[in-house]
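The complex appears here without one of its protein chains, the remainder shown in place.
Residue numbering begins at 1 within each chain, and the chains themselves are lettered A and B in the order written.
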Amino acid sequence: MRQLPAFLLVVAIAYVLALALSEAPAFGRVDAPARNEVMRFYLDEECEQSGIPNTVTAIIFDYRGYDTMGEATVLFTAVGAAAAVLAGHSGTLVARPMAASDDVILRMVSRMVIPFVQIFGIYVIVYGHVSPGGGFAGGTILGGSMALYLFVFGPKRTVKKLPLAWGEIADGAAAFWYVLVGLGGILLGANFLANAAAGVPLGVRGQLFSGGTIWLIGLGVGVKVAATIINLLVHLAGET
Amino acid sequence: MIGWFGVGSLVFLLTCAIIVARTRDLLAATIVFAAYSLVMAMTWQQLRAPDVAITEAALGAGVTTLLFLLAIARTRRTEDESA
Partner (left out) sequence: MISLDLFLRLNYLAGIMLFLIGLHTMLTHANLIKKVMGMNIMETGIFLFMVSIGYAHGTLSPIMRRGGPVQGLTYTNPLLAATVLTGIVIAVSTTAYALSLIVKLYEQCGTLDVDRLEKLRS
(Lines give C-alpha, C1' and ligand atoms only; values in the text may rest on other atoms or scores of the structure.)
Protein backbone atom coordinates (compact mmCIF):
# COMPACT_ATOMS: atom_id res chain seq x y z
CA MET A 1 0.00 0.00 0.00
CA ARG A 2 2.94 2.29 0.51
CA GLN A 3 4.66 0.87 -2.57
CA LEU A 4 2.97 3.05 -5.17
CA PRO A 5 3.31 6.51 -3.54
CA ALA A 6 6.93 5.74 -2.68
CA PHE A 7 7.65 4.67 -6.25
CA LEU A 8 6.00 7.80 -7.65
CA LEU A 9 7.96 10.01 -5.26
CA VAL A 10 11.23 8.32 -6.22
CA VAL A 11 10.45 8.71 -9.93
CA ALA A 12 9.65 12.39 -9.44
CA ILE A 13 12.90 13.01 -7.57
CA ALA A 14 14.78 10.99 -10.19
CA TYR A 15 13.34 13.15 -12.96
CA VAL A 16 14.36 16.38 -11.21
CA LEU A 17 17.85 15.06 -10.50
CA ALA A 18 18.25 13.85 -14.09
CA LEU A 19 17.23 17.27 -15.37
CA ALA A 20 19.82 18.88 -13.12
CA LEU A 21 22.43 16.32 -14.15
CA SER A 22 21.94 16.92 -17.87
CA GLU A 23 22.86 20.56 -17.23
CA ALA A 24 25.83 19.64 -15.03
CA PRO A 25 29.39 20.15 -16.22
CA ALA A 26 31.12 17.10 -17.63
CA PHE A 27 32.83 14.72 -15.25
CA GLY A 28 36.53 15.16 -14.62
CA ARG A 29 37.27 18.35 -16.55
CA VAL A 30 40.21 20.30 -15.22
CA ASP A 31 38.34 23.59 -15.76
CA ALA A 32 35.13 22.45 -14.07
CA PRO A 33 33.29 25.16 -12.07
CA ALA A 34 33.98 23.42 -8.76
CA ARG A 35 37.68 23.90 -9.33
CA ASN A 36 37.54 27.60 -8.60
CA GLU A 37 39.73 30.16 -6.88
CA VAL A 38 38.89 28.78 -3.43
CA MET A 39 40.48 25.45 -4.33
CA ARG A 40 43.46 27.18 -5.89
CA PHE A 41 43.91 29.26 -2.75
CA TYR A 42 44.08 26.17 -0.57
CA LEU A 43 46.40 24.35 -2.94
CA ASP A 44 48.78 27.28 -3.41
CA GLU A 45 48.86 28.83 0.04
CA GLU A 46 48.38 25.87 2.35
CA CYS A 47 51.99 24.73 2.37
CA GLU A 48 53.16 28.17 3.44
CA GLN A 49 50.39 28.87 5.94
CA SER A 50 50.12 25.52 7.72
CA GLY A 51 53.44 23.98 6.86
CA ILE A 52 52.25 20.44 6.22
CA PRO A 53 52.07 18.51 2.93
CA ASN A 54 48.60 16.98 3.36
CA THR A 55 46.10 19.64 2.30
CA VAL A 56 43.04 17.71 3.47
CA THR A 57 44.42 17.40 7.02
CA ALA A 58 45.32 21.10 6.98
CA ILE A 59 41.76 22.03 6.00
CA ILE A 60 40.20 19.78 8.64
CA PHE A 61 42.43 20.60 11.59
CA ASP A 62 43.59 24.12 10.83
CA TYR A 63 41.42 26.14 8.44
CA ARG A 64 38.21 24.51 9.66
CA GLY A 65 39.36 23.62 13.15
CA TYR A 66 36.27 25.16 14.68
CA ASP A 67 34.02 23.02 12.49
CA THR A 68 35.94 19.89 13.49
CA MET A 69 35.49 20.79 17.14
CA GLY A 70 31.75 20.83 16.55
CA GLU A 71 32.06 17.44 14.94
CA ALA A 72 33.90 16.09 17.98
CA THR A 73 30.92 17.34 19.99
CA VAL A 74 28.60 15.38 17.72
CA LEU A 75 30.55 12.19 18.46
CA PHE A 76 30.39 12.99 22.15
CA THR A 77 26.64 13.50 21.95
CA ALA A 78 26.15 10.24 20.05
CA VAL A 79 27.96 8.24 22.75
CA GLY A 80 26.08 10.02 25.52
CA ALA A 81 22.72 9.50 23.88
CA ALA A 82 23.40 5.83 23.12
CA ALA A 83 24.51 5.25 26.70
CA ALA A 84 21.44 7.03 28.06
CA VAL A 85 19.09 5.07 25.81
CA LEU A 86 20.61 1.66 26.42
CA ALA A 87 21.27 1.97 30.15
CA GLY A 88 19.23 -0.26 32.43
CA HIS A 89 16.79 -3.01 31.54
CA SER A 90 13.37 -1.46 31.89
CA GLY A 91 11.91 -3.39 28.96
CA THR A 92 9.52 -6.26 29.16
CA LEU A 93 11.70 -8.29 26.80
CA VAL A 94 15.38 -8.22 27.71
CA ALA A 95 17.55 -8.64 24.62
CA ARG A 96 20.40 -11.01 25.32
CA PRO A 97 23.88 -9.52 25.48
CA MET A 98 26.52 -10.66 23.04
CA ALA A 99 28.40 -13.88 23.88
CA ALA A 100 32.10 -14.56 23.35
CA SER A 101 33.30 -16.71 20.48
CA ASP A 102 34.85 -20.08 21.34
CA ASP A 103 36.68 -20.55 18.04
CA VAL A 104 40.36 -21.28 18.74
CA ILE A 105 41.58 -20.13 15.32
CA LEU A 106 39.69 -16.87 15.61
CA ARG A 107 41.12 -16.21 19.07
CA MET A 108 44.72 -16.99 18.14
CA VAL A 109 44.68 -15.06 14.86
CA SER A 110 43.08 -11.99 16.37
CA ARG A 111 45.51 -12.11 19.28
CA MET A 112 48.34 -11.94 16.76
CA VAL A 113 46.74 -9.37 14.46
CA ILE A 114 45.43 -6.82 16.97
CA PRO A 115 48.83 -5.35 17.99
CA PHE A 116 49.76 -4.74 14.36
CA VAL A 117 46.42 -3.11 13.63
CA GLN A 118 46.91 -0.84 16.64
CA ILE A 119 50.43 0.12 15.58
CA PHE A 120 49.10 0.92 12.13
CA GLY A 121 46.33 3.04 13.64
CA ILE A 122 48.81 4.99 15.74
CA TYR A 123 51.02 5.44 12.68
CA VAL A 124 48.14 6.83 10.65
CA ILE A 125 47.19 9.24 13.46
CA VAL A 126 50.73 10.49 14.06
CA TYR A 127 51.74 10.79 10.40
CA GLY A 128 48.37 12.14 9.28
CA HIS A 129 49.83 15.48 8.26
CA VAL A 130 52.61 14.03 6.10
CA SER A 131 50.87 11.10 4.43
CA PRO A 132 47.22 10.19 3.80
CA GLY A 133 45.29 9.64 6.98
CA GLY A 134 44.85 11.81 10.02
CA GLY A 135 43.01 11.74 13.28
CA PHE A 136 39.74 10.42 11.92
CA ALA A 137 41.15 7.59 9.81
CA GLY A 138 43.73 6.49 12.39
CA GLY A 139 41.31 6.75 15.29
CA THR A 140 38.90 4.53 13.43
CA ILE A 141 41.58 1.91 12.81
CA LEU A 142 42.54 2.02 16.48
CA GLY A 143 38.90 1.71 17.50
CA GLY A 144 38.43 -1.08 14.98
CA SER A 145 41.19 -3.13 16.59
CA MET A 146 39.45 -2.85 19.95
CA ALA A 147 36.17 -3.72 18.24
CA LEU A 148 37.81 -6.90 16.94
CA TYR A 149 38.76 -7.76 20.51
CA LEU A 150 35.19 -7.10 21.60
CA PHE A 151 33.79 -9.38 18.94
CA VAL A 152 36.17 -12.27 19.55
CA PHE A 153 36.53 -12.22 23.33
CA GLY A 154 33.14 -10.87 24.27
CA PRO A 155 32.06 -7.72 26.10
CA LYS A 156 32.87 -9.04 29.58
CA ARG A 157 36.57 -9.46 28.92
CA THR A 158 36.71 -6.22 26.94
CA VAL A 159 35.27 -4.28 29.85
CA LYS A 160 37.73 -6.01 32.16
CA LYS A 161 40.60 -4.98 29.94
CA LEU A 162 39.35 -1.49 29.16
CA PRO A 163 36.82 -0.41 31.81
CA LEU A 164 33.96 1.62 30.48
CA ALA A 165 34.92 4.53 32.71
CA TRP A 166 38.36 4.71 31.09
CA GLY A 167 36.84 4.92 27.64
CA GLU A 168 34.51 7.68 28.76
CA ILE A 169 37.34 9.56 30.45
CA ALA A 170 39.44 9.28 27.28
CA ASP A 171 36.49 10.53 25.27
CA GLY A 172 35.92 13.57 27.46
CA ALA A 173 39.61 14.29 27.95
CA ALA A 174 40.22 14.33 24.19
CA ALA A 175 37.39 16.80 23.65
CA PHE A 176 38.76 18.94 26.49
CA TRP A 177 42.24 18.68 24.98
CA TYR A 178 40.91 20.11 21.73
CA VAL A 179 39.47 23.11 23.58
CA LEU A 180 42.74 23.55 25.50
CA VAL A 181 44.73 23.66 22.27
CA GLY A 182 42.25 26.20 20.96
CA LEU A 183 42.59 28.33 24.09
CA GLY A 184 46.36 28.25 23.58
CA GLY A 185 45.79 30.41 20.53
CA ILE A 186 44.02 33.01 22.66
CA LEU A 187 46.80 32.90 25.28
CA LEU A 188 49.32 33.63 22.55
CA GLY A 189 47.36 36.70 21.56
CA ALA A 190 45.49 35.54 18.47
CA ASN A 191 42.15 33.93 17.72
CA PHE A 192 40.73 30.69 19.12
CA LEU A 193 42.47 27.71 17.47
CA ALA A 194 44.95 29.99 15.69
CA ASN A 195 48.00 28.13 14.46
CA ALA A 196 50.71 29.99 12.56
CA ALA A 197 48.87 33.29 13.12
CA ALA A 198 49.50 32.90 16.86
CA GLY A 199 53.20 32.42 16.32
CA VAL A 200 53.29 28.65 16.87
CA PRO A 201 56.51 27.38 15.23
CA LEU A 202 55.67 25.31 12.17
CA GLY A 203 58.88 23.29 12.06
CA VAL A 204 60.37 21.74 8.95
CA ARG A 205 57.76 20.75 6.42
CA GLY A 206 57.44 17.00 5.95
CA GLN A 207 58.89 16.04 9.32
CA LEU A 208 57.01 14.37 12.14
CA PHE A 209 56.85 17.35 14.52
CA SER A 210 55.70 20.02 12.12
CA GLY A 211 52.60 22.02 11.41
CA GLY A 212 52.22 23.58 14.85
CA THR A 213 48.94 22.72 16.55
CA ILE A 214 47.77 20.38 13.75
CA TRP A 215 49.80 17.54 15.22
CA LEU A 216 48.36 18.08 18.70
CA ILE A 217 44.78 18.36 17.44
CA GLY A 218 45.19 15.26 15.29
CA LEU A 219 46.39 13.28 18.29
CA GLY A 220 43.38 14.41 20.34
CA VAL A 221 40.91 13.63 17.58
CA GLY A 222 42.46 10.19 17.06
CA VAL A 223 42.05 9.30 20.74
CA LYS A 224 38.54 10.72 20.70
CA VAL A 225 37.36 8.75 17.68
CA ALA A 226 38.87 5.49 18.99
CA ALA A 227 37.24 5.99 22.40
CA THR A 228 33.91 6.90 20.78
CA ILE A 229 33.85 3.77 18.66
CA ILE A 230 34.70 1.36 21.44
CA ASN A 231 32.23 3.06 23.82
CA LEU A 232 29.42 2.88 21.27
CA LEU A 233 30.10 -0.78 20.53
CA VAL A 234 30.34 -1.77 24.20
CA HIS A 235 27.07 0.00 24.96
CA LEU A 236 25.38 -1.64 21.99
CA ALA A 237 26.80 -5.05 22.94
CA GLY A 238 24.83 -4.82 26.16
CA GLU A 239 27.47 -4.87 28.86
CA THR A 240 26.67 -1.78 30.87
CA MET B 1 37.64 8.48 -18.72
CA ILE B 2 37.44 6.64 -15.47
CA GLY B 3 38.44 3.39 -17.22
CA TRP B 4 36.93 -0.05 -17.17
CA PHE B 5 37.93 -0.57 -13.56
CA GLY B 6 35.95 2.48 -12.54
CA VAL B 7 32.92 1.45 -14.58
CA GLY B 8 33.10 -2.05 -13.12
CA SER B 9 33.27 -0.65 -9.59
CA LEU B 10 30.24 1.52 -10.21
CA VAL B 11 28.26 -1.44 -11.58
CA PHE B 12 29.32 -3.51 -8.57
CA LEU B 13 28.22 -0.72 -6.23
CA LEU B 14 24.80 -0.45 -7.84
CA THR B 15 24.36 -4.24 -7.81
CA CYS B 16 25.30 -4.40 -4.14
CA ALA B 17 22.90 -1.58 -3.30
CA ILE B 18 20.05 -3.36 -5.07
CA ILE B 19 20.88 -6.64 -3.31
CA VAL B 20 20.88 -4.83 0.05
CA ALA B 21 17.52 -3.33 -0.82
CA ARG B 22 15.95 -6.57 -2.03
CA THR B 23 17.14 -9.28 0.37
CA ARG B 24 14.92 -10.12 3.32
CA ASP B 25 17.78 -11.51 5.42
CA LEU B 26 19.27 -8.67 7.44
CA LEU B 27 22.53 -10.53 8.15
CA ALA B 28 23.11 -11.14 4.44
CA ALA B 29 22.31 -7.49 3.74
CA THR B 30 24.92 -6.45 6.31
CA ILE B 31 27.62 -8.61 4.71
CA VAL B 32 26.81 -7.28 1.25
CA PHE B 33 26.90 -3.77 2.67
CA ALA B 34 30.44 -4.40 3.95
CA ALA B 35 31.54 -5.46 0.45
CA TYR B 36 29.82 -2.36 -0.91
CA SER B 37 31.76 -0.11 1.48
CA LEU B 38 35.06 -1.75 0.57
CA VAL B 39 34.51 -1.23 -3.16
CA MET B 40 33.42 2.33 -2.38
CA ALA B 41 36.79 2.85 -0.65
CA MET B 42 38.55 1.56 -3.77
CA THR B 43 36.51 3.93 -5.91
CA TRP B 44 37.59 6.84 -3.74
CA GLN B 45 41.18 5.86 -4.08
CA GLN B 46 40.63 5.87 -7.85
CA LEU B 47 39.12 9.35 -7.54
CA ARG B 48 42.33 10.55 -5.81
CA ALA B 49 40.89 11.01 -2.32
CA PRO B 50 43.11 8.69 -0.22
CA ASP B 51 42.13 10.21 3.14
CA VAL B 52 38.48 9.50 2.46
CA ALA B 53 39.37 6.02 1.23
CA ILE B 54 41.17 5.06 4.45
CA THR B 55 38.36 6.43 6.58
CA GLU B 56 35.69 4.67 4.55
CA ALA B 57 37.56 1.34 4.64
CA ALA B 58 37.79 1.54 8.42
CA LEU B 59 34.46 3.19 9.25
CA GLY B 60 32.13 2.02 6.49
CA ALA B 61 33.39 -1.51 6.02
CA GLY B 62 34.45 -2.03 9.63
CA VAL B 63 32.55 -0.11 12.25
CA THR B 64 29.20 0.25 10.47
CA THR B 65 29.15 -3.50 9.80
CA LEU B 66 29.93 -4.21 13.44
CA LEU B 67 27.17 -1.86 14.57
CA PHE B 68 24.65 -3.59 12.33
CA LEU B 69 25.86 -7.02 13.45
CA LEU B 70 25.45 -6.10 17.10
CA ALA B 71 21.99 -4.67 16.50
CA ILE B 72 20.93 -7.80 14.61
CA ALA B 73 22.40 -10.05 17.30
CA ARG B 74 20.29 -8.29 19.89
CA THR B 75 17.08 -8.17 17.88
CA ARG B 76 16.09 -10.48 15.04
CA ARG B 77 17.72 -11.71 11.87
CA THR B 78 14.93 -11.77 9.33
CA GLU B 79 12.90 -8.88 8.10
CA ASP B 80 9.61 -10.76 7.90
CA GLU B 81 7.70 -10.92 11.14
CA SER B 82 5.03 -13.45 10.32
CA ALA B 83 5.92 -15.55 13.37
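We take it that contacts are C-beta pairs under 8 Å (C-beta built on N, C-alpha and C of every residue); 3 or more make two chains touch, one makes a residue touch a chain.
Because the structure is a prediction, the values reported are computed rather than measured.
Trainee: Among A:Leu9, A:Val109 or A:Ile169, which one touches the chain that has been omitted from the display?
Mentor: Reading the full complex, the residue touching the unseen chain is A:Leu9.
Trainee: Can you work out which residue in A:Val74, A:Met112 or A:Ala165 touches the chain that's missing from view?
Mentor: For the chain that is not drawn, the touching residue is A:Val74.
Trainee: Which listed residue, A:Ser110, A:Ser145 or A:Thr228, touches the chain dropped from view?
Mentor: Considering the complete complex, A:Thr228 is the one touching the chain left out.
Trainee: Identify the residues of subunit A touching the omitted chain, counting contacts across the whole complex.
Mentor: On the subunit A side, contact with the omitted chain comes from 2-3, 6-7, 9-10, 13-14, 17-19, 21-22, 24, 26-30, 32, 34-35, 38-39, 42-44, 46-48, 53-56, 59-60, 64, 67-68, 71, 74-75, 77-78, 81-82, 85-86, 89-95, 131-132, 134, 136, 205-206, 225, 228, 232, 235-236.
Trainee: Quickly run down the residues of subunit B that touch the omitted chain.
Mentor: 1-2, 6-7, 10, 13-14, 17-18, 20-21, 26, 29-30, 33, 36-37, 40, 43-44, 47-52, 55-56, 59-60, 63-64, 67-68, 70-72, 74-76, 79, 81
To be clear about the criterion, only the chains that are shown with their structure count from here on.
Trainee: Let me have the rounded angstrom distance from the C-alpha centre of subunit A over to the C-alpha centre of subunit B, please.
Mentor: Going by mean C-alpha positions, subunit A sits 19 Å from subunit B.
Trainee: For the complex, give me every residue of subunit B touching subunit A.
Mentor: Answer in residue numbers: 2, 49-51, 53-55, 58-59, 62-63, 66-67, 69-71, 73-75.
Trainee: Going by the contact rule set out above, which residues of subunit A touch subunit B in the complex?
Mentor: 27-28, 54, 56-57, 95-98, 124, 132-134, 136-137, 140-141, 143-144, 147, 151, 229, 232-233, 236-238
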